[in-house]
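A quick write-up on the structure given underneath.
For this depiction, one protein chain was excluded, whereas all remaining protein chains were kept in their positions.
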C-alpha cells in the first residue's frame, strides 16, 4: 500500500512533536511536511526540540519547519495532524477541511461543534461515521478531534464501567502534568515545589466532553450521556502523565474483583482491528498498593509504537456504594498526538480515507 | 507569670523541630529539654536540623539532644510535646501521662482511644474537657492529640459549613507534601517529577478522625458525626503544605457568596481568647482564580507566632447541588506541631494546667 | 530620627518584593510608594505577589502599585531602591539621579560605568565615596549598584582570602537558582529535573564585576584587581540560593584551618557599624561534610532583619597548591535587594544621606 501523505501542523509545540514521534516509520502514513507559524521560519526540528524522552532520527531532526500554507497542504496531503494551540486552530482547520483535507486535531476549537466527533476508538468508534454528515465530507474534507488530555485518560475506564455496571456519578480530581500547558507554559517559579489548583476551562471541558464522547450519535445528532461529572483540576510538577482520582457511583454494586475483571477483559476496536498504535491491553490494572504513578506507568502500552498508549488504573477500592480508583495516562501521547494518530488509523481501516 | 516547663519529644524529626520553632520565646512555655532516641545521643540540634525555612537562635541550635527519659521529664516538666513517630509513641506517651505529665502529641497512637480527644481549638474546643475523664487526670497527667495533617487542614472549613448550612457528604482528594512522610521518608527517585497515589492508612484516618472531631463529647463518650467522607490521598513533590480538593453536599443550597461570608466571619476560641499562636483570621478566603497554592499560601496566618497557622480556601464553585473548594494548610505547622501548641495554649487559658 | 522616605521601583518583580520585605519596619527608611510599569496599574501588592517564604503585613499587601513617575518620586523621596529589569533600568535611574534622588539599584545597567561603584559594604566600603565624583552628586543625586547575584555570594570570601593570603586564580562553577532569572523567567518544562548550562552574559559579568569590586578606587578612577577568574554558570531547579564551587590559587599556601580561621574572624564595616541588616557573622563556615546546601543554609545570617544576609562556605579542601570551597548565598536577599539595602544603610551611617 502506498503511504498516505500527511502534514504536521504546530510542529514546534509539544503535541506537534509527539505527532512526529508517532509518525516516524508509520506503516500507513508518511510525513510530507512540518508546519508552524512564521516565527519558526527557517528553523529545523532540531532547533525547536521540546520532547525530552524520544530520540528522533537525524534526518527528521534536520527537517525544516515550513510556514503554514493551506493550499500547499491541500495539494500535497490527504491528512493533516493538528497540534495548533486551541485558540488559533479553529479557522485553519475549517479551511483545510473545506479544501478536502482530513483533519485529525488535538485542538479544542471544534470539539463541541454539532457535527464534529470527539473520537476515542476504544470508547466510541461509531462516532467516526458522524463525519459523513459534515458539509465538507463530499469533497474529502473533515475534522475529527480527540478529547482533551484529562478526559482521554479516563474515558475508556468510565465507558467500560458504564457498559458493564451502569454509571451515575463521577467525582474527579486531577493531578495534571506540566506538558499539558504547552511551551513555555507554566513559569518554573510557579511549578517547582508547588501545585496550581486551576487550569482555565479544564473542569468544564472534562464535564462536557465526557458527556459527548460517552453519548450516542444517532440521526445526525450527538446525544449526551446522562451521568454526572464533578471535576477539580490541578497542575503538579510532573513533566508528562495525568493522574486522576475517581470516586464513582455505578448503576449496581459489583465487587472490586468484578471491576478488575471488566477492565482486564476489555478490548476495543483498535485491539480487534490490530491498529498499529493500539496498545495490546488498553486498560492495564496495577495490583500494587501504590500505583499507578507517572514516573513508572506513563509509558505503559507496549514496547514499540504503542508505548504510552494504554491507560493504567489501580487502587480500586469500595466504600459504601462508591468506588475509588486512580487512573493515569500519558497526556501528550495517549491524551494528545497518539489519540489522533489512532483515530486516523481507524479511519483508514474503516475506509474513510 | 512563670513559664511552664515543657519537654520536646522526637526533637530530631520534622515535627519535633517545628515544636522547637513554635516554642522559642513562647510567652507561656519554656523548653526544658530536647529528647530523642539513643541514635542521636551527643548531637546538638544543629547536627540534625531538618526544617528548611526557619532560622533558629544560635543557643537553640547548640542545645544537646538528650535520650528520652520518662522519669526525668516527669520530674522537671509539666508538659511534653510529642513528635515521636506514631508507631513508637503510644507506650511512652501513656507512661508520661501516668507520671503526671500533660502530653500534647502529634502522633496517631492514641487518637482513636475512647477517652482521648482529637482537639482543634477552632473546631471542638469543648472536647478539651474530655481529658478530665482520663484515669491519669487526677494526678495531672493526660493525653491530648491533634488530628493527622490532612484532616486538620479541612476540619475548620467543614465545621463552619456544617454549623451554618449542614454537611452531608465530602468527596476529598489530597495533594500532600513530602514532609508529611517525615525524614528520610520518600526516596527522591520516587518523588521528583512524580505523584504517589498512596499514603498508608491515611484515607481511613481522615474518614474516622473527621467524624470524631466533628462529633460531640457527651456523658463521657465521643459521638461521631454523621456526614460521609470519601478520601483519595496522594503525595506530590512539594516540601510543605497539603492541598485538598473538596466536593461537598451540604444540608441546604447557599450561594457561593454566603459560603465565603461564613468562612470570613468565622472566629473560633483561639481568636476570642487571643491565644499566642492563633491566626487572627483562621480561615482565609482567596478570591483569585488560581489559589490557594502551597508556594504562596503555606505560611498564611500572620507575620509572627501565627505564621503558617491559618487554613486558606479558594476556588469555591457550585455545580448542581454540590460545592467544590480547594483548601490548603501547612502540614507540619498548623497540621502538626502548631496544632498541639495551640491545644496547649487553650488548656492553659482554660485552667487545665 | 525621622525616617527617610524611599521609593521601591519594580515592585512587581522578585527583587522589588524582596526590597519591600527588607524595608517593612526598617529603622532608617519608610516606604513612600511602590512603583512599576503601566501593566500593573491599579493592582495591589497582594495581586502580584511572587515571594514565597515571607509573610507581608496586611497593610503592605493592600498597598497599590503606582506607575513609575520620576518627578513624583524626586519630589517625595530621598532614595529609590531599584529592582527594575536591567534592560530597562538605565535611563530611569539616570533621570532619578539627575533629579536629586539617591538610587540604590540591583540592575546591571550602570555597574560598569566609570563613576559608579559596585558596592558590597563588607568588601569595598571605601568605594562608597566614589559617588562624590558623580556629576549629579552636588544636587544630592547618585547611583550605587550592588553586584550581580552570582558575584555577591563569593566576593566577601574572595576578598578575605586576598587580604590574608593573596589571590591569583579562581575557577568557578555556579549552581544558580531559578529566582535569579526573575518572573516568569525559565519555563517549567526547561527547569523541572534539568540543569541549563547557560545564563546570558553571566560569566562575563562575574569576571568583570569581581575585578572591579575587589579593585581600588583612587584619584577618581577604579583600578581593577589582577587575579584571574574563569566562570562556568548554570541554572538548577532551586527556587532561591546560588551555590558555587571555587577552586582557588592563593598567593601562599595556608592550611585549611588557617583559611577557616580567616573566614570566621572576619568582620566588615556593616558588623563594626552594627548596620540594621548586617549579619552578625558575614561569612559562616560549615564544618559538616555536605554543606552548604540551598535548602538548609539559604537563610543563614540571623533571625531577624539579617535573615538570608550571610554567605555560607564549606567543604574547604586543599589539593596540591589549589583550594576547593563551596559557597552559598541567597541570591535575591544578600545577592539582590538586601545588598542594596545594606549599601543604603552604610550611606546613611557614613553621612552621605
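The letters A, B and C name the chains in turn, as written, and every chain counts its residues from 1.
Assume a residue touches a chain if its C-beta (ideal position, glycine included) is under 8 Å from a C-beta of that chain, and two chains touch if they have at least 3 such contacts.
Please read all numbers here as calculations on a predicted model, not as lab measurements.
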Contact with the hidden chain, among C:101, C:238 or C:346, goes to C:238
Pick out which of C:61, C:196, C:225 or C:260 touches the chain that's been left out of the picture.
C:196
Residue-wise, where is subunit B in contact with the chain that is not depicted?
14, 50, 178-179, 183-193, 237, 239
For the chain that got dropped from the picture, name the residues of subunit C it touches.
171, 173, 175, 189-190, 193-198, 200, 207, 228, 230, 232, 234, 236-239, 243, 245, 247, 289-295, 314-315, 319-320, 322, 324, 326
Subunit A positions in touch with the non-displayed chain are 47, 49, 52-57, 192-193, 288, 295-296, 299-303, 307
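Going forward, only the chains that are shown with their structure count from here on.
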Compare the CA centroid of subunit B with every other chain's and tell me the farthest one.
A
Can you work out the whole-Å distance between the CA centroids of subunit A and subunit B?
42
Return the distance between the CA-based centres of subunit A and subunit C, expressed in whole Å.
48
What are the residue numbers in subunit C that touch two or more other chains?
192-193
